[in-house]
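Every protein chain of the complex appears in place save one, which is left out.
As written, the chain order gives the labels A, B and C, with residue 1 at the start of each chain.
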Amino acid sequence: MSGPLLRVEDLHIALKTEAATYNAVEKVSFEIGRGEAFGLVGESGCGKSITALSVMGLLRRPLSLSGGRIILDNEEIQDASVAEWRRLRGKRIAMIFQEPMTALNPLSPVGRQIAEMFVLHQGANWNEAMDRAEDALRQVQVPSPERRIKDFPHQLSGGMRQRVMIAIALACSPELLIADEPTTALDVTVQAEIIDLMAELCAAKGTAILMISHDLGLVANMCRRVAVMYAGRIVEQQDADAIFAAPRHPYTQGLINSLPRLGERSRRGRQRLQEITGVVPSIAGYPSGCRFNPRCAAVTDICRSVSPEITPLPADGLVRCHHHG
Amino acid sequence: MKLKGGSSLWIGGVLVGIAVAAAIAAPIIQLTDPVLDANLMNAEIPPGADFPFGTDAQGRDIYSRIVHGARISLTVGIVSQICNSLIGVTLGLTAGYWGGWWDDLVSGLTNLMLAIPSLVFALAIMAILGPGLFSLVIALGLTSWSYSCRIARAQVLSLKSQGYVQAARILGYGDLRIMFTQVLPNILGPLIVIATLGMGGAILSEAALSFLGLGIRPPYPSWGSMLSEARDQITTAPWLSVFPGLAIFLTVLGLNLLGDGLRDILDPQSTTRRA
Amino acid sequence: MRKLVWLAVAGLAVLGAATASAQTTPRKGGTIRMTAPYAASFGSLDFHTTPRAQDEIVGKSLNRTLYNFDSSTNKLVLELATSVTASPDGLVHTFKLRQDAYFHNGRKMTADDIIWSYTRIMDGAKAYPGARYVRLIKGAIDVEKGTAKEISGLKKIDDFTLEMTITDITDPGFYFFDGTTAILPKEEVEKPNFANNPVGLGPFKFKEHIPGSRVVLERFDKFYKPGKPYADRIVVQLMAEAAARDVAFRNKEIDTSILGPAQYVAYRADPELSKGILEVAEMFTRSMRMNPEFKPFADKRVRQAINYAIDTDLIIKRLVKDKAYRATSWLPLSSPSFDKAVKPYAYDPEKAKKLLADAGYANGFEFEWTTSQNESWGLPIVEAVIPMLAKVGIKAKPKLIETTVLTDVIIKGDFQAVISSSLTGPDSLAQLRCFYSKTPRSACNYVTFNNPAFDKLLDDAGQTTDAAKRVDLLRQANNILYEEAPVWFFNYNKAVLAYQPWIHGLQANPTEITHQYTEDLWVDEKSPAK
Partner (left out) sequence: MLIVIARRIANVVPTLAAVIALIFLLFSVLPGSFISGMSEEGRTIDPAVMERMRKEMGLDDPLPTRFAKYVTHVATGDLGTSFRTREPVTTLIGPRIWPSLKLVFAAMTFAIGVGVTLGFFAALKPGSLIDTFSMVGAISGLSLSQFWFGLMLMYLFALKLQWLPSFGYGDGGLTHIILPAVALGVGPMALLARTTRAAVLDVLNADFVRTARSKGMSERRVVTWHVLRNALVLVVTIVGLQFGSLMGQAVVVEKLFAWPGIGSLMVDSVFQRDMPAVQGCILMIVLFFLVINTLVDLAYVAIDPRIRYS
């Protein structure tokens, strides 16, 4: 047993429309070690969610994998067969989605939806599976699980539903948990609880986490290493501490400046949080050169014509900018 | 829902376009007068050089009658759908806007309209008014406004909950102005889709009512009445029924395809999915 | 070889003479599958309550009336009586009744049953349609008004002798052959569910009725004609839709079917189907009535002009497909008063134009023509006539109404011109009274015809007991109608019944071709029906 748990190499994801084919994700590479928590950060539409889906083998038309390798535990899985994927999903890689409201089947009791995991992957019969589902609910700290297993999703609060999602995802103690904006739809007070619960359970089971969020602060708290994506590419990757201390890419800097920070408010007075001007370009209209150039404060001529290459940084870090530093 | 890409819009548009063009240009593209050029010596001639679609029992040119029939059938479709839309939108807007007993009354009426199948209702109205174009338009125009009514009402309620209406009221706009300027543009897309699909339905209903002996008033032909008159001759003179039958089928098909295509453009949330 | 003689229309005189060949002996047993083509349901099986021709298709098997119409001689013949004698003044008729007629419940019919049935029909509170016929009997009207309990003109001499006093000099046969005057058994009628379990005197007894679908009848073994009926069962299928009937007939699912013009052509052209066509000149005259309240139609010359302007023969030939006989005047071909010497109005647009000019309508005029959708005497005819009238300057605007409303419109006089079909037999005097000036419009003088000479002829005909003289008077009256042209004389219907090769004994009944005396029908082994 050597090497990282998950290695994504030079990943390309294509978006096919009737008119043309676009690269929704380009040249994305990263590694996640066993039990490690890795963060993928970016604005919506930057390609982070579909990167995660590609790792689950869940890309669906019009999206498809167009290049690169996904290696799980030294095994290439990007070309896995339908049956192989089925054995990977849920059992070795699990996923939590953003909307706990819609991610659960509204017509099925939550207990059953958890129990399915035991039936599918551990060959349990439904009675056993339901008992285990009750235990799973207890693990995610749902009160009176014996009654809740019969409840339908609409009878639970958002936080409770996300706990159910976690229970489903961790039911078979997977090696990797992908959490796609797991708390975005929740109240702020509940967010921390959920994050803590997730971190705690993963630590206990030795599960690695691929945490996907637009919230750099949240990710930095939880993950050891963080990658920042912009317009389909990873623009910077560093240790969480390093990225806060010394963000190298202007986009990362912008993200950090837009975060509210305790204690700073008084110092800055009534000054508004900084925002990154402009919007994420649409996939059909990526600018030439550096894709961030229309929004970048430090833009120069080269940024508009030449796409920046990767510059390695210390401690396995990297940045994709002509003017890093 | 669509066949493939925009092809349903395209095919539907062409089919409907042909029907509309035939209707508009009928007096020009007709070969003979559809009513007065009856000549019993020419009765029941199969399709050929002189009469491309053949002649009917009275010796009239079927092609010319079909071309003129397009006028009647499309008029029935268009006018009845305008009626339905007007009734539906007016009731739906006012019900959603004013609420209260009026809303209850309108939703009661809507339930009533849904409970009596529209063909049965139209049949009753036709029996009262007697056969004829006017009665037909009334019968079909009064009996299927429930969809547009529901959509209008739902739109008003959603705008109300978003505070648009209060804002407009604070600005001093009158009720009517608010309704029409705020609500109507939002439901125009779904309305057009409903009306397009409804036109097809109206043309089919016209054929059904003709079959039951309650169709259009002569002597100008509708496709339904031509089909209905020809049904006894289906073994002896099949062209009498083939061409009006095809005209109905292709036009309604065109309208349905067009409606589907328009829905993709005008009503992406598919509030009008046939229910 | 079974050989059927279908109706040969020899000239115009010999009509309704179709009978099955007697060369083979009729087979006993089998099922006869007839169709009821006029509506999708039967009205009622209590035949006193229903005047519909549709219902009488079943009624002819289930019931019997005092008289019957004999299609082979075109005469009214005694059915439930063996003889009748009339007093010299022609008003008192004494009937010797059959002594072998049994109701389906096994009871023998007597004079009481006839008296009871006629009295029931006159129940004023119920307004039975047959009252119009029974009203001929003296005192019947008092029962209707409720001033008498019994009809004074009906006297039971003994169980099988009945004396009937009538109020008009006429043949009572014209009145008492109609299905609405059927003789029914009191004890059964008074049961609560009679209409669903009808009992009568006919050759077949009731088995089942699936409303909207069919009636099934079974052979009645105690029927009074020896050896009859032949068939075990009769099924009368309801089939109003002509196209569906066509398919069913070709598919051999039914034994008889009424044909419209289009199918008449198709069946005649088909080598197999053409062998099974029965034709008869029915007593219906199709015409366009012209309302004299609409000014142009008040002028005789205009009415004649219209008769000249329309190429009636062409319409009959091409559009009606010869499924009709050209009408000369009002009375049908089968009427003894029909005048063979008179030629129908010729097609002569020039003469029509001249007549119109004489009448002051040189530039024509416009009128509204009320019509139903009927294929033989409705819209298709009107559509064919429109261009013909247009040629002489008359613009006709069709006004389509439902067949149901047609009667109302005609009775109310709410039309300028209306095309319809009228029953014109078998009682010629009664039919011509529809042009008698004292007959109100609501009764049947729909064009408010008023001609003193015509009135006089009818008065005389009503008072004579000399049958030949009456026939001649009515002939003259009919010819006045021809000259006055109160209507456009279009045609007399040719009813056409298609039948399968295995059914025999069909009668060409000119009062209504679907009304078959089923005791004479039989099917041979080739019938696919079980």
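FYI, contacts are C-beta pairs under 8 Å (C-beta built on N, C-alpha and C of every residue); 3 or more make two chains touch, one makes a residue touch a chain.
Remember, predicted model here, so these are calculated numbers, not experimental data.
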item	value
Chains shown that the absent chain touches, full complex	A, B, C
Residue, one of C:N68, C:S334 or C:S420, that touches the chain absent here	C:S420
Listed residues A:K16, A:R69, A:H121 or A:H324, member touching the removed chain	A:H121
Chain not shown: contacting residue from A:L88, A:I276 or A:C296	A:L88
In subunit A, positions touching the absent partner	56, 58, 82, 85-91, 94-95, 97, 99, 102-108, 116-117, 120-121, 152, 154-155, 165, 168
Hidden partner chain, residues of subunit B it touches	1, 3-4, 8, 108-109, 111-112, 114-117, 119-120, 123-125, 127-128, 130, 200, 204, 207-208, 211-213, 224, 227-228, 231, 234, 241, 245, 248-249, 252-253, 256-257, 260, 270, 273-275
For subunit C, residues in touch with the removed chain	38-41, 43-44, 46, 49-54, 124-129, 131-132, 195-196, 210-214, 237-241, 243-245, 247-248, 250-251, 253, 284, 402-408, 411, 420-424, 440, 442-444
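FYI, only the chains that are shown with their structure count from here on.
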item	value
Touch-based graph of the chains, sorted into line, ring, star, complete or other	other
Rounded Å distance, subunit B centre to subunit C centre (Cα mean)	44
Rounded Å distance, subunit A centre to subunit B centre (Cα mean)	52
Touching two or more other chains - residue numbers and ranges from subunit A	none
Subunit B - residues contacting subunit C, complex	35-41, 43, 57-60, 127, 130-132, 213-214, 217-219, 229, 231-237
Interface residues, subunit C side, partner subunit B - complex	242-243, 246, 260, 262-263, 265-266, 269, 311, 314-315, 317-319, 373, 375, 379-380, 382-384, 386-387, 390, 398-403, 405
